[in-house]
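Accompanying notes for the structure given below.
What you see is the complex with one protein chain gone and the rest in place.
Up next is chain A:
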């Protein structure tokens, strides 16, 4: 699986996780007893097998903490370097790099290229940046899949970065207009008259909002309405959030989060753990006031994902190439779909729409899936999706389907924590989901995994992942 890394600092850590994974594999092979699948494999004749070789991520930290003084490409570089270290990949073996980001740092608008150059990739490797809100790195990965499937590339690095400790805050439109005109003003008089036109109000800055441009509604507000629409109670949400934190803590403590790399932050210590995992008690959570719909809403800081800094990266190859280079891939990346719906009232229902669609595409049923990894934007959003997936009425009325797809069994669902607890750096989450599915399939011994996520704009994504035969 791993070409042993020869890098100094991280060796010990890597060996540790390697051991854990092998133990896990052994256990799952011995104990698991899986039911028969609708399909033995999702390999299709005449279609190239595309594999996930490995995936890593920086620790996900609450924004404004240890990463606070970095820039987005610094984090992205750390993830890319981590991937190189983990895989021992020769730098010039990568054909292409695709990277996702949501809130763009204007200085590094093609953050993929800036990060790749600094991470020591060959300057002959082209890189581009994609954006699709919280499924940006899913888009990066499927772009990679497309490049390989089309025969244009053999090895592509995909990933995503989000840096919420610093976001672009702009001058007001009026001020910008004045400043831009100032550049063109030729005479001193013209300049002075422009300067004289500046009013105090023009100096008020424009702050970016996590709000839909089309509806001007913040995502938390929409999540609260969604939860209410599906009758999700505050209690259910708090319980689910607590579950996420508890499972994440357990996973962290037992070393299951092996995709996390250690990162020496310039001027600070080495960071090697996510810092947002905080299992609380139901009593404490119940004390919080609603964050968006006041005073009667149900979405609180404790049952929402928090603003996070972090980056992730995966190495995707054609199976042939991976084998030729001596890799043992972790998983096959199979069918995927993107969906979109009403950004006002169905903003966060992407998983509900995407799940049945991708299952249909791959010829599987919900029962065939051993491992589910859904992006947890809000506990209320997850619970609403689960209820929607359980509803024949919803499937018939809004999705044009005959029956419901059914909700995933909880024992297979996000069992190593999720975005609520691990954190959610928007554009980095997709790779974490896919890598986690691969790791869980290895650890728990299943064959098929399913990733699903919602995203701003009322969009969604799902992908089926098949374990690589051991």
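Just so it is clear, a residue touches a chain if its C-beta (ideal position, glycine included) is under 8 Å from a C-beta of that chain, and two chains touch if they have at least 3 such contacts; residues count from 1.
Operating definition for what follows: contacts and distances are computed from a predicted model.
When the listed names "Trifunctional enzyme subunit alpha, mitochondrial", "Aminotransferase class I/classII large domain-containing protein", "Cardiotrophin-like cytokine factor 1" or "Metaxin-2" are checked against UniProt, the chain not shown comes out as "Trifunctional enzyme subunit alpha, mitochondrial". In the complete assembly, the contact with the undisplayed chain comes from A:231, out of A:231, A:363 or A:409. Annotation for chain A: contacts to the undisplayed chain at residues 214-216, 221, 224-226, 228-231, 293, 295-296, 342, 344-346, 384, 387-388, 391, 393-394, 397-398.
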